[in-house]
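Excluded from the complex is one protein chain; the other protein chains are retained at their positions.
Think of it as A, B and C in the order they're written, each chain with its own count starting at 1.
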């Protein structure tokens, strides 16, 4: 497996999987990972999922577009600590004209640490939600078709 | 109003209110505030609310205790940008033997940017939830009694 | 003193002074403040110094300009911890056609925790250093004149 491949995680039957290390920066004074950092780990997972589907932040930005989280529900089940290797699993739940709903979990070995449902919208230059562009929908449609096989 | 008083925000009829500035570190490549940073703004609000109720992280830690978020639901309604002054409003919703439920909003002038419901538990040295200590419950009980007047 | 005034710190005889609280997010697993966070505290100080001199990031950005650190030397002398109130003191050292050199210290009560020398350049749209605009130079010139009185 090439280094670049590992860096971006990999597509799975139902979505995407990424491994990330917990570093000093992710922990806090309690000795555990700071709660908001899990959102960053999950965002890395979503970015790499999009990347492997052929959707790039930089290209979206050239069109004045960017993805933004519009709603999130998170259960913080167990805490990670320094040096842990976390796996971020992202599953496509639903796509509509203007939003994508994803299920995300963060696990350490067989333990679920975080379970979240994340709604993402595509924002235009003025920060308003716009309809998903055909290439974004096509990328996910292919994925959904594949995962239903 | 003393500088220290402003730094810690102030108790209100229903909870707590804190003003914070958006700096470079809070923004991302989209030109707006990075979504996970709102959790940090809200955590600052909760910390200062506890502080003004007489509950200090450092003292809790000396007893092997720390507060941790166990569940969170967040609506990202509008985005903040660089240089904005945000007000974080925290309202006590409910306290039980082992957890505290808070409503938090982040507003800019009269606009609601973020609305969240946050469940917080007290963790012991081994990372397991423990019953709220009498002094924590007393601090919130006083607050609840006051806000019902 | 108004809340907004406290939020932005204040101009001093030699530069600027800002108070900031240490929150959970700033600490790490060692129990102390994570080393890179001091750079964020110092950046907040520089931003507010510019703000009180009448230079705003948002207006610079409208002209395709932004300030960027080009060089930094930092001594990490002592560590801050959770709940500490830090004072960030920024002193103008030198301005040239294309850069500003600042001395910054982070203190807690009378203890110096951090001492840094920071060189800042103004970058144009393509990320290249450009000459400081007349209004930026004028703002600092006034300041220098004032501090020499």
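The criterion applied here is as follows: a contact is a pair of C-beta atoms (placed from the backbone, for glycine too) under 8 Å apart; a residue touches a chain by one contact, two chains touch by 3 or more.
As the structure is a computational prediction, the values presented were derived from the model and not from experiment.
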item	value
Option touching the unshown chain, where A:30, A:47 or A:90 are the choices	A:47
Options B:18, B:36 or B:53, residue touching the unrepresented chain	B:36
Contacting the left-out chain in the complete assembly, out of C:36, C:98 or C:138	C:36
Residue numbers in subunit A that touch the chain omitted from display	1-4, 6-8, 19-21, 23-25, 40, 43-44, 47-48, 51, 56-58, 61, 81-83, 85
Footprint left on subunit C by the chain that the document does not show	29-30, 32, 35-37, 39-40, 43, 57, 61, 66, 68-76, 78-79, 123, 127
Interface with the unshown chain - residue positions in subunit B	24-25, 27-31, 34, 36, 81-82
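To be clear about the criterion, only the chains that are shown with their structure count from here on.
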item	value
Same or different residue numbers at the subunit B/subunit C copy interface, by half rule	same
Separation of subunit A from subunit B, taking each centre as the mean of its C-alpha atoms, in whole Å	26
Inter-centroid spacing, subunit C versus subunit A (mean Cα positions, whole Å)	34
Junction residues of subunit C - those touching two or more other chains	24-25, 81-82
